[in-house]
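Every protein chain of the complex appears in place save one, which is left out.
Right after this comes subunit A.
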Amino acid sequence: MAATTVPDKTTRRHAGRAAGPRTQGGRGGLSRKLSQNLQAYGFLIGAILCFGFFSWYPMVREFIMSFQQTRRGVTSWVGFKNIKTVYHDPYFWTAWKNTGMFTLYALVIGFVVPFFVAILLNELRHARAYLRILVYLPVMLPPVAGALLFKYFYNPEYGLFNRILKIFHLPTSQWLDSSHTALISVVVAATWMSMGSATLIYLAALQNIPGELYEAADLDGAGLWSKIWHVTVPQTRLVLSLMLLLQIVATMQEFTNVFLMAGGNGPENSTMTVVYMVYQYGYRYNNFGGAAALGLFLLLVLAGFSGLYARLNRNAD
């Protein structure tokens, strides 16, 4: 049976190809499709190369490097050695604790304050444009200007803050120079520099709340707090949760401000963040395998937040 059907099929196919002009058109279509695809990839090639070199390949390399060691130009596989090294580093948990505290402070200050500032600005009937520009001004500063300016303000001897406190005979602080206050000082400055964008995003969300909801709440005799809690917060819940995740992911990668203001690790390592530790492994200890391994820990922790963010964002569409 099989022996007879197979040649039968081939002959029919040959016959069809020889006879029909329709299939010849199909062939032309094939080459047109090919040229269309080539053209499309011509448009894509620049981005594909950049993604390949600077994103996809480094992603793979991050994993490979975590299990490799380079000594005097010779690279060898070392298994879990790098991961063990960073895990047993005496400052591993310090760095994580600081990063966690930084994120927590940044949320308490940098997440709550902009929300209430936005609510306040949304209620004002005057000077709205002026106030919005004010809040946004620091966002436009280069980080070096904001950070070094605050470093000067925080200086315990001649900084502006202590000099003002002295005028009013208030107790002064060591700010960035004390392990108790260094981290929170950095967070306050960082919040000043960045809260403008969050405030404007909340403001946009507040303006989309239908006024009828507040009208109805008024009729029910709701007070100010109850209106905020039962109308404003639920109506902006999606934006709030997106911003929360965005901020967690961003602040857990803090480097610039601690580096500029506290020299990185700060007094008694009180501002050493995980990303600063990555930097230290790579560029102080020249241990790129260890730096990569530490990055793997960070990836593990942050991947959950990023995934949640992507999911919420998809639902938002």
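Note that a contact is a pair of C-beta atoms (placed from the backbone, for glycine too) under 8 Å apart; a residue touches a chain by one contact, two chains touch by 3 or more; residues count from 1.
In the analysis below, contacts and distances are computed from a predicted model.
UniProt lists the omitted chain of the complex under the protein name "Carbohydrate ABC transporter membrane protein 2, CUT1 family" (options: "Multicomponent K+:H+ antiporter subunit D", "Lactate utilization protein A", "Carbohydrate ABC transporter membrane protein 2, CUT1 family" or "Oxidoreductase"). Residues of subunit A that touch the chain left out of view are 36-37, 39-41, 43-44, 46-48, 50-51, 53-59, 61-62, 65, 119-128, 131-145, 148-150, 152-153, 157-158, 160, 163-164, 166-167, 192, 197, 200-201, 204, 206-207, 209-212, 214-215, 218, 224, 227-228, 231-232, 239, 242-243, 246, 249, 252-253, 255-256, 259-260, 275, 278-279, 282-283, 288, 291-292, 295-296, 298-299, 302-303, 306-307, 309-310, 313.
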